[in-house]
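A protein chain is absent from this complex, but the other protein chains hold their places.
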Amino acid sequence: MNMTEIKLKHIHDARTNSRLEDLYRQMRRVRTFEERVGELFVRGQSAGSMLHLSIGEESAAVGVCSAMKEGDSFTTHHRGHGIFLSRGANPNLMMAEIAGKETGYCKGKGGSMHIADMGLGHLGANAIVGGGIPAVVGAGLAAKRGKTGAISVAFFGDGAMQQGILYESMNMAALWDLPVLFVCINNQYGMGTRIDQATKATNLHERAIALGLNGISVDGLNVETVQETAQKLTDDARVGKPGFLAVSCYRFFGHARMDKSPYRSEEEETEGRKRDPVLFARDNIIKEGVSDEVLDIIDQSISDEMDSAIDFAISSSPPPLSSMFRDVYGPNEPEPEPVQTRINRILARE
Amino acid sequence: MNMTEIKLKHIHDARTNSRLEDLYRQMRRVRTFEERVGELFVRGQSAGSMLHLSIGEESAAVGVCSAMKEGDSFTTHHRGHGIFLSRGANPNLMMAEIAGKETGYCKGKGGSMHIADMGLGHLGANAIVGGGIPAVVGAGLAAKRGKTGAISVAFFGDGAMQQGILYESMNMAALWDLPVLFVCINNQYGMGTRIDQATKATNLHERAIALGLNGISVDGLNVETVQETAQKLTDDARVGKPGFLAVSCYRFFGHARMDKSPYRSEEEETEGRKRDPVLFARDNIIKEGVSDEVLDIIDQSISDEMDSAIDFAISSSPPPLSSMFRDVYGPNEPEPEPVQTRINRILARE
Amino acid sequence: MVELTYRDALRQALYDAMIEDESIFIIGEEVGRYGGAYGVTKGLIDKFGPERLLDTPISEPAIIGTAIGAAMSGLRPVAELMYVDFIGMTMDQLGNQAAKIRYMFGGQIGVPLVLRTQGGAGRSAGAQHSQSLEAFIMHTPGLRLAMPATVSDAYHLLRQSLTKPDPVVFIEHKSLYSLKEDVDLSIEPLPWGKAAVRRHGSDIVIVTYSRQLQFVMQAAQALSKQNIEATVIDLRTLNPLDFDTIRKEVEKVGKVLVVSEAVLTSGVASELSARISEECFDYLTDPVVRVAGEDCPISVSADLEAGSIPSPKVIEETAKRLVM
Partner (left out) sequence: MVELTYRDALRQALYDAMIEDESIFIIGEEVGRYGGAYGVTKGLIDKFGPERLLDTPISEPAIIGTAIGAAMSGLRPVAELMYVDFIGMTMDQLGNQAAKIRYMFGGQIGVPLVLRTQGGAGRSAGAQHSQSLEAFIMHTPGLRLAMPATVSDAYHLLRQSLTKPDPVVFIEHKSLYSLKEDVDLSIEPLPWGKAAVRRHGSDIVIVTYSRQLQFVMQAAQALSKQNIEATVIDLRTLNPLDFDTIRKEVEKVGKVLVVSEAVLTSGVASELSARISEECFDYLTDPVVRVAGEDCPISVSADLEAGSIPSPKVIEETAKRLVM
């Protein structure tokens, strides 16, 4: 135990950890993790520039995930670090994967947009907008058939609300009474397109209702509201009443790390960032009588944890070239022939 | 003029032709046309067995089409004979196309499921469920930009209600205020699947409303109701308020000519066929005081017309083999090379 | 020996596999109550119930996506796509998801789904219901591809597909469903991934698969009457591709015809022709000749339809010219 850990333990022993404090801690972990991902990029250590940070969206990830149970499964969109972390991901393995390293969750082959962990029920992030949505219908089918009591949750952005596959998936989930929840993290933008530039129908949950699902929209400022709503919807889903939840929040930064968001005004951004679910929770905890200092200690310990994740990622090696043909097919199955092997054979004919 | 024509002219001159009588006449033309298509199949003269008859659905075709104007465009699904006919198609050219003959609308290359006539605004029938829907968004865009005052109407079945592309298309039409109408001919079945086996949400228009469109469901028994509702929706569409209309009816016969509908009971079919929009209209006309005999004469003239269509189709020739490579690309563009030409060149090397 | 149709053999394979493996279920449009658009799954719902014969709405992309999620959750879905012509709606789920999940996620999990579908011409079904689109699958690493040409293979390849750890696209041919053969299903089948030499001859090698095998065999018989003996290779699976068998036969003979119903340009015949030309270069006495579908859509009119794919006559004549 280092000093911070000792202090934390002391605080923990001294008083009952409130639920809000726990939610705060989780949101802070997401926030700090994402900040470190940004640093990884600045240091030139991330695999590519396609890094989508979920800063500003922490309440959606944490609020919904805290209403999920062990054994539940989920898929996420490209902006899924926070969700995965909230479901228990190891930040070291995440950061290593984002850096494209062999020690990462996917051996450095997937990266930020294709991260997964079957052990934690993460059936995969997706770089195709809407691409991961129907898989939860299948997972829901399996859970229903196996009577496992598990649910499966699809996380996606407001942009995916205009992808046809969402409607097909929601219709099937309703038709078959599946333990499935669809969660739209409405950060107001799909790249540079504001939600009202993508649709006239901004009351997103109405679409789900029209297809026969439970449908609710909720303001994401207060993580407790999100958590409670999600709890209701997951409870229903668990007994075969599929649902849809839209959590509105604000994408604090650009779409990806290169995007400076020239398509929106500074005033809008300033206003948007005021609706900070992490600070909002922090303020409420303080109102409950917890001191700034205690929260600072929590923050510091998270900061240390994420620093280690960066160190872990940077000190790891990229996957070797020899791993290129591994895992295209299952074990003991015929593998692809490398182009070079074929060329050698052809040219060695004499 | 033959005898029937003279009689008809006489009747016409004698009294004001009611709107209902006109709608009846059109529905009867569809009904008789489809009956003849069935005969064509029985005689082994149709191109393939993929013939989808719209018997029982005449009020949807006629009701909506009579609310359309010259210059309007439309696409249909695979069960579109009645719609095309209601928009003014020439039965001879239709029947020839259905028979796969060179004299048909598409030179015998398209057939029943790929029939079209740009002159009448028919942008094409489609063998892909939902495949023709988004084209009306494009046609609507063009009409809006050109300020033509035209609308574009997509006709499709209840089965297409579960295709994602419909939602994408409706969303765009609403977003851009396009002169577009989506018409679902809800004949209760997609092949052997009853509508409530395909979705929990059988109030189909609610989905359109949730996306920001005008949305109405109407019973298709009375063609006048369909016509009036369609008139309202086309009027709105014409000024940039896109709409959706579901017309409920019953598919009297099997999905295609080979299908004997074993998946539904005879009682259901008997009940369903009682809801016959053609007979319903006929009864109402008789109630208005027109005699059976007058209607019989109308029917007979239509029967003659459709007999001629059959004769025309049967006496026409199939397209010559030489037309195979025509119209793959535009005029004066490089054409595909026939396999045989290539083989000849390769084998003639010595 | 029993006489079975291709359709019955497929149904039998599904039946036997479902009896043995509880995790198998069938999902698709009209697979249950209706029994499949071509009758392959007819009656299975009576035995296995609606939970294992899941009738779906008409939502092709989500059907495949659902099968993927189920496969990742321990089930073994057999998804049916009514026509291979609709594959263009599902290539994202198939090519970007199913095919890549094992690889992208570092080998954590596979997607053991079988996508059954059917293709090909022969029923005047028009441009959108008559295509042969196997090249899309063969060009997508991560997807296996089986295309049975015989009744026995309809059975065995489907059984084998249902034991594979990876997504298998299984393409039947609509004009083969009523094909009848006497088969003994208890005989040990060829291993998965192995081509079958259907006929031995010393004058020419004809490489083909799916329905064209029937046409090629007809042509080979006609050739035989003219004292031209053809070796006929039926590939059975295109991924894995049994190139060793092709090489062995080609090296013996030096003259090769590749026959495929699909559109010629950039089709499966192109891959086969290229590999043979590259790898058997010193053994070829003549150019490899592709007999394939015309580079145009397929018309509804029967003559044009028949004319746009290889015929026994064209195969025979091309082979003859190549040999002489």
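Going by the order they are written in, the chains are A, B and C; count residues from 1 in each one.
Assume contacts are C-beta pairs under 8 Å (C-beta built on N, C-alpha and C of every residue); 3 or more make two chains touch, one makes a residue touch a chain.
Quick caveat: nothing in here was measured; it's all calculated off a predicted structure.
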item: Missing chain: touched chains present in the view; value: A, B, C
item: Given C:Gly69, C:Gly110, C:Gly126 or C:Pro310, the one touching the chain that is not displayed; value: C:Gly126
item: Option from B:Ala116, B:Met161, B:Ala210 or B:Ala313 whose C-beta touches the chain left out; value: B:Ala116
item: Contact residue for the chain not shown (choose from C:Asp16, C:Asp92, C:Glu181 or C:Asp303); value: C:Asp92
item: Identified contact with the non-displayed chain, of A:Gln26, A:Asn92 or A:Gln162; value: A:Gln162
item: Residues of subunit A (touch criterion as defined above) contacting the omitted chain; value: 47-50, 100-101, 108-114, 126-131, 159-160, 162-164, 190-193, 197-199, 263, 318-319, 321, 323-325, 328, 336-340, 342-343, 346-347, 349
item: Residues in subunit B touching the chain absent from view; value: 73, 75, 104-110, 114-118, 123-124, 126, 128, 131-143, 145-146, 152, 164-165, 168-169, 171-172, 175-176, 326-331, 333-334, 336, 345-346, 349
item: Absent chain, residues of subunit C that touch it; value: 61, 85-96, 99-100, 103-104, 126-128, 135-136, 138-142, 239, 241, 262-263, 265-271, 273-275, 277-279, 281, 284, 286-290, 294-297, 299
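Following the convention adopted for this analysis, only the chains that are shown with their structure count from here on.
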item: Chain ID, smallest distance between chain and overall C-alpha centroids; value: C
item: Maximum centroid distance from subunit A, chain identifier (CA atoms); value: B
item: For subunit A paired with subunit C, centre-to-centre distance based on mean C-alpha positions, whole Å; value: 40
item: Inter-chain centre distance, subunit A versus subunit B - centres from mean C-alpha coordinates, in Å; value: 47
item: Separation of subunit B from subunit C, taking each centre as the mean of its C-alpha atoms, in whole Å; value: 35
item: Residue list for subunit A, restricted to those that touch at least two other chains; value: 164-165, 168, 171, 175
item: Residues of subunit C touching at least two other chains; value: 57, 59, 61-62
